[in-house]
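For this depiction, one protein chain was excluded, whereas all remaining protein chains were kept in their positions.
Chain lettering (A and B) follows the sequence in which the chains are written, and residue indices restart at 1 in each chain.
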Amino acid sequence: MLGCARLAALQQLEYRFNLIADTMIQPFIVGLVEITLWVAFFASTGRAELVGFSRESYLAYALWAAFISRVSTSWMYESMMIEDVESGNVNAVLVRPISFFEYYLGQLMGYKVLTTAISLMAPIAICLFLDLPVDMTRLPVALALVFYYLILVHLISMVIASLGFFFTRIHHLTVAKNITLWMLTGEFFPLDIAPEPLKSILIALPFSSAVFRPVGYMTGRVSLASIGEGFVSITIGIVIVGVVATYLWNAGRKRYSGTGA
Amino acid sequence: MTANIETKDLTRTYETYMKAQGLLKSIEGLWARKTELKIAVHPTTLRIDKGQIVGLVGSNGAGKTTLLKLLSGLIHPSSGSAQVLGYEPTSRKPEFLKKISILLGQKNQLWWDLPPADSYDLLARIYEIDRTKARERVRELSELLQCTQQLQTQLRRLSLGERMKMEIIGSLLHQPEVLFLDEPTIGLDIIAQTTIREFLAKYVHERNPTVILTSHYMDDISLLADRLLLMSQGRIVYDGSVKEFTGRQEARQTLSLKILNPPAHNTNIANQFTLEAGALAVKQDLPAHAIGDVLQALMQVSPIQEIKIEEVEFEDVIRSFMEQDARLRTPGRSPTT
Partner (left out) sequence: MTMLQKTILKYLGLLASFFKASLMSELEYRFNIGARIVTDILWYTAQLSVFEVLFRHTTNLNGWNLPETRVFMGILFITDAIYMMLFSENLDRMGEKVRKGDLDLLLVKPINSQWMLSFQKISVAYIGNLIIAIGWLLYALSQIGEFQWVRLIWLLLTIPIGLSLIYSIRFMTSATALYFTRADAVTYIWYQVYRLGTRPHAIYPEVLRYAVLTLIPIAFLASVPAEILLDKSRPEILIWGLILSVLLIKASSLFWNRGLRSYSSASS
């Protein structure tokens, strides 16, 4: 699995332009767009705070949310997995002495470690420069939660890839899923400004650990206890999605070999 | 004779990036990269007359496809010039493009999810051919290629051989004056190969287009072409008649067969090939050009269960040719003529 991780890092370095764009330019623009929204919000309302947090805290949130959400979303490896299943390349992976799940989890993690290391330089620098209220000592704990969450993300990818055994051209599901998660993670706005009961539901779901909990923790919105709840919530998610993924994968494999395709 | 294709010192080079091995080197590659210049086609001067069928032969990476792409205007030359039908290919004028066609083996121009018949309607529009005329032509060509049955089936459901036949029809729909065929029989089974080969022979005989044909199979060339260009490492190393080349070369292939009904007596199938009484399996070396005839005659005698033809590696053919050539060459005579 470590080998796969290394391979993924190597491949990414190959396309230097992609790597830089993916890890720095893209989240930077996202952050910028979101920050302008908050600047406009506070300017036109004339308020100094929203649900108890300062303007600067929202700017910091918007900036970090853009970068952290880049880490906690999987596009590339999911589409590679789907492609493998749909094209029948999955057999090539299956003959290796490593499971399909591990093969891609290794690559995903390797890629994420590399991109995280590069991409977080930008928000750290910006926060220091603009003196935004962010507690950097909380970064390791926040990242630990995000990487734990990636296991759940990868399991969801497994579910979608497994559906490739049953349907053709399912890459639209990836888009639909990622847009849905987008709304659930808190990338757009801190989940605690949503109206009840939406607010409690959104926070209780494991997806809040993708952005809201880790970024909220760093910007002082949520406590360490919330990070703990995040771990619990993700674990429950992993168990549920894990069962579904295993079932679908095995059923799909059986169906696949049954047709002899 | 008017020249349909003329080139003068036509050259194409590529710049490739050399991949370094290992993680550290890869990281270094983020800012410092080594590039390498690769010459795909060395300066080539060529003249092909109207109606000539030229076989372009060479190993992988010899520059055959690059040359075809240069002549059809797909890629720009690094230096030198080309004229096809009086046009400069790279300006890709519609009048020029309506007169040529390029068939790239294993690439589809037809719509993947549509039946070929619908794709042909679209092509007719693109080439501004009258629809009824186009349909008539499709019918004619598909009969010759024995694929009329599949015209209404989605392309993706067709076999490789059937797809290639459909692609051929698509590329001939507008009656091109110049035809570039890049590996039209690659990867196909022997029956489809033979059908396509015979179809092309008939077609060029009747319509008289100028053709450049590349192929891995010497059979394609020997049946169709009246002039042979041999390419190696971006250079044309032989330019002459096919007969002369095969005469000097005597390319041979090994034919292995299993048949179902062996004859009761020793039977002479075709010249140089005899079936022994009662033998189920046969293995024999034959001149490459004779295999088609032998197979056809054999099918009259018995159903064939298994066929294996071992090609002499093309690299070997070229190497042995070059050796012979060096031996035969008289002092002062250029190796490229």
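Note that a contact is a pair of C-beta atoms (placed from the backbone, for glycine too) under 8 Å apart; a residue touches a chain by one contact, two chains touch by 3 or more.
Bear in mind that the values here come from a model prediction, so they are computed numbers and not experimental data.
Note that of A:A92, A:A125, A:A176 or A:A251, the residue touching the chain absent from this view is A:A176. Set against the missing chain, the residues A:F165, A:F189, A:Y217 or A:W249 yield one that touches it, A:F189.
Where chain A meets the omitted chain, the residues involved are 15, 17-22, 25-26, 29-30, 33, 36-37, 39-41, 43-45, 47, 50, 167-170, 172-173, 175-176, 179-180, 182-183, 188-189, 193-195. Within chain B, the residues in touch with the undisplayed chain are 14, 60-61, 65, 69, 72-76, 90, 92, 94-98, 100-102, 104, 107-109, 111-114, 118-119, 121-122, 125-128, 154.
Note that in this section only the chains that are shown with their structure count from here on.
Averaged C-alpha coordinates give centres for chain A and chain B that are 50 Å from one another.
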